[in-house]
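Only one protein chain is missing from this complex, and each of the others stays in its spot.
We just call them A, B and C in the order they show up, numbering each chain from 1.
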Amino acid sequence: MRVIREYVIPRIITYVAVIFIGITVSFVLPRLTPLDPVILAINRFSEYGQYYDPESLELMIESMKELYGLKGSLLEQYVNFLRRAITGDFGPSLAYFPIPATDLVSRALPWTISLLSLSTIVSWLVGNFIGGVAGYFGGRRWAKALSVFATVVYPTPYYIMALLLMAVLTYVIPIFPTYGATSLDPAFTLEFIADYLYHATLPSLSLVVVGYGWWFLSMRNIVSHTKQEEYVEYGQIMGLPKRTILLKYVIRNSLLPQITGLSVALGGIFSGSMITEAVFSYPGLGYVLLTSVTNGDFNLMMAIVTYSIIAVSSATVLLDLLYPLIDPRIRYK
Amino acid sequence: MAALRRPLSRLAVFLTHGIGITISVIMVISILLLGFVVSNFAPFDPRRWNTAPKDQPPSTDKFIFGTTSIGQDVFWLLTYSIRNSIILGVVGSVVGLAIGGVLGLVAGYKGGMTEKIILTLGDTFIVLPGLPMLILLSTMVKKQLNMFLLGFIIAALTWGMPVRNVRSMVLSLREREFTHTAVFSGFNTLNIIASEYTPHILPWVAASFISRINMAIGMEVTLAIFGLSSLAEGTLGTMIYWALQYNAMLRGLWWWIFAPVGMVVFIVLGFYMLSGGVAEYLNPRTRLYRIATEETKEIESVDRSIE
Amino acid sequence: MKELTDSAILKIDNITKIFKLGGLFFGSELAAVDHVSLDVGREKVLSLVGESGSGKTTLSRIILGMIEPTSGRILYEDLDITKLKGRELRRFRKEVQPIFQNPFETFNPFKKVDRYLLGSALSFEIAGSKSEAKKRVSESLDIVDLSYNVVEDKYPHEFSGGELQRVSIARALVTNPRLLIADEPVSMIDASTRMSILNILMGLKRKFDMSIVYITHDLDTAYYVSDQIAVMCRGCVVECGDVEDVLTNPVHPYSQMLLKCLPEPDPEKRWKDQIELAGLEVKEYETAGCKFSKRCPSADKKCLENRPPDTELESKSGYRFVKCWKCAREGV
Partner (left out) sequence: MNQSIDRLNDVLTTKGLKAYYLVKTLRGGTAAMVHAVDDVSITVHEGEIMGIAGESGCGKSTLAKALYGWVNPPLQIVDGSILYHTGNETIDILQVDADRLRQIWWNVVSYIPQSSMNVLNPTMRIKDQFLNVIKTHKKDYEKEEAEATIVKHIDELGLPREVTTSFPHQLSGGMRQRVVIALATVLDCNVVIADEPTTALDVIVQRGILQLLRKIQRKLNCTIVTITHDMGVHAQIADRVAVMYAGKIVELGPVQKVFGDAQNPYTRFLISSLPKVGDKSKKGSIGGKPPSLVRPPRGCRFSPRCPYVMEICRTTEPGYEEIDTDHFASCHLLG
């Protein structure tokens, strides 16, 4: 089918290229820096007053190098890193030795994905809809008030919002838990879901509130342009009811760029959710990343980086492929 | 004096252009004053520990913003942190914008294979989730971390977006007729980019420079929460880090956590509104309308838009 | 087309331009300009006439070197435009100047207008110093009935459409060009001042022996201004020759249809018959044979499948061609 050939295949090619370049960059960059992670790890150990005689120190460095995959030239390291990475093996995690890094990541990924998708969808829908309506009825006072709220909320970084919410909703009015996810093991029982939601509210709330600000402002901006389009004026000239003009003419045509906007914003939202998880010690990728960083767990970090790149670019490609189903103009081409 | 009159009158119009702009200008000026002027009057080096009695709540006579559990005066520490965070923000914003801008110009003007390569690279960095990369990089350089190095790391991760924006601007400008007029008037490529395109690209660059400072400050604070920022150096991020480390919130030392968090929100809001105001003021359409109505006493040009 | 060496200032030789539509690798192709060969007579005004999408603007952009042709070449005097570099490119840009459709788009809204006038004089070594440049600019402004102080220190929006287009013509004249490429110079100008610009253009041919390529969709102004005419349809030149011959008794069915559809400003000469409009015009580019065959009343299978040859017809000036199977057969 021409559309498949013309639209799908180039997208897949860029998808693979992006992942490849991303992984290569995240592999090469740290190795370019003059510092050697092994020496760093050794220094950290010796900080706790541990004394090693020279040969055991030598042995330790050798085995650490092996564990960190720092053996041989950059190219050799790169090749066997790729060979192992394709099979999902990033070597063992140093902090939670000997559990393979991949297991830790695959355990944490679903939490992040659920938190991320839940809050992104909510903030996308709410932000766009209210932004669209506020954009259309620009002059009204409530529209201006909403705009001011969004302007204040939007630039606030995720973790600051997380801290503020944590302060207010767990300390001042303690109705939410300060950390952790659910104490029960995951099962599709009502009780588990209720407990899961109870714990996930604060982290997702901070993501939703900041996300809402971004979508509200960008949608209001797009709508203020769309409502000056000729087909909208013609809809009004034809005397169509305001509701039809707002929904079928203004918002429908303004949503299209917001879908591409979503795929561009995914990278940022992903990082944002990781920070929020760290602040709320929510057991997603962010929290695992925090522990891997504090313990200098190099392999785990590499695993997290690789999985995040794959997760984000897959979501972006998925959105790009869905786009023609929504925008008739692309579908026809 | 006359030469001064025009820019001053232009500044006056800018300041009164919108309530949003006036507020944001006041906020930004107060931030810069605090950070770069007031901080020099600190009686001692606020970053050193135990220079003030611990856990003092804010009081009007001695410690207006209170003190920390590690014996630091919150107010003076805050002024230091503002300066460092702003330096970091400016470096992160400018360097990233420069890299992205130049690559965008080259991609837009050259086209062909170079454009495809630059764009794919740029897109990778847009899609790349910044946080893990940032953390990976800073763990590597943890020891020698200073404001400029941190700025460069942030710049290295955020040059993706400007490439795309500048490229699309250059593409549309290249199609415009006045580019061909300039070419046939004998101006070379450099002259065209420098004097023909800058008035069109400037608004975006100015607004984006200001809003990118927010992004850079935000990234540093993120690093600090992970304990990766240069903890000795005083930045808004490190203040929050130590406050969290010593559970300032749970122990009721609200002023220790509130000062940096409040200041981050204040800075970010001020710069965001300023960037919005600058973008709106320099936006080609409104600027043209202003030039038109300023110069011509007659509003001839206004007639033409109305059939 | 026969090689007209001496009397042609510009020879367009089998130029084709194919645009790729759609995806990165597999897009569909559209021949905006399809094997066009045409000569621009020295000190003559040739008008390029056609509807939107006929390829006339693309061809003009190729002549000016703004677009790369897919194949074919264009000779200006002894230079092959498609392969110009360095000094030769500079000489080409000095001697061939463009005039664009929308005066307000021709000048950068944020730049003062005299920058381009003085710039042309200085960068092509017409004038050594600013004062010398100012003198040269005043001379060309004089040709379009404008004086230097009207133009000095002014932004484009401070002029009316008619005035600014005259400034644009003056800018083109500063470098004493040999050939002007005017792309729809009057279509955006209101009727009352349109005639003054057309008269200026015609004056240039007489006073400065300049050749002009006048691109338009408006047959009336083409008849008024030009000596020779080329009618384009979907990328091909279907008929060309002296404007008197082509527009008073056209041979090609497409030119005939164009003339028949011109709304005469005379209530006595109203259209009698209904014309049938093609369903969805998009497919016309893809026809292998004559591009007009789908709408042509006297088209047959041959017209649909293979490209019609260029047949020369006798005429006073010896320059008359048509691209049509029927005309080739009947040898009109």
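Observations
One rule holds for everything that comes next: a contact is a pair of C-beta atoms (placed from the backbone, for glycine too) under 8 Å apart; a residue touches a chain by one contact, two chains touch by 3 or more.
Predicted, not measured: the structure shown is a model, and the values here were computed from it.
Only one of the listed residues, C:T221, C:S293 or C:T311, touches the absent chain: C:T221.
Touching the missing chain, out of C:M66, C:L259, C:L313 or C:A328, is residue C:L259.
Which of C:D190, C:D209 or C:E312 touches the hidden chain is settled by the complete complex: it is C:D190.
On the side of subunit A, the interface with the absent chain consists of residues 230-231, 233-235, 237-241, 244, 248-249, 252-253, 256, 327-329, 332, using the contact rule stated above.
Even with one chain removed from view, subunit C keeps its contact list with that chain: residues 51-52, 160, 162-163, 190-196, 198-199, 217, 219-221, 223-225, 247-248, 257-259, 261-271, 274-275, 277, 279-282.
Here is the rule we go by: only the chains that are shown with their structure count from here on.
Distance from each chain's C-alpha mean to the overall C-alpha mean is smallest for B.
Set against the C-alpha centre of subunit A, every other chain centre is closer than that of C. Of the two chain pairs examined here, B-C and A-B, it is A-B that is joined by more C-beta pairs in contact. With each centre defined as the average position of its C-alpha atoms, the distance from subunit A to subunit C rounds to 54 Å.
Inter-chain centre distance (subunit A to subunit B, centres taken as mean C-alpha positions): 23 Å. In subunit A, no residue touches two or more other chains. Within the complex formed with subunit C, the residues of subunit B that make contact are 176-178, 180-187, 195-196, 199-200, 284, 287-288, 291-292, 295-296, 301.
Within the complex formed with subunit B, the subunit A residues making contact are 14, 17-18, 21-22, 25-26, 29-30, 33, 35, 37, 40, 151-152, 154-157, 159-160, 163-164, 166-167, 171, 264, 266-268, 270-271, 274-275, 278-279, 286, 289-290, 293-294, 296, 301-302, 304-305, 308-309, 312-313, 316.
Of all residues in subunit B, those touching subunit A in their complex are 120-121, 123-124, 126-133, 135-137, 139-143, 214, 218, 221-222, 225-228, 240, 249-250, 254, 257, 261, 264-265, 268-269, 271-273, 276.
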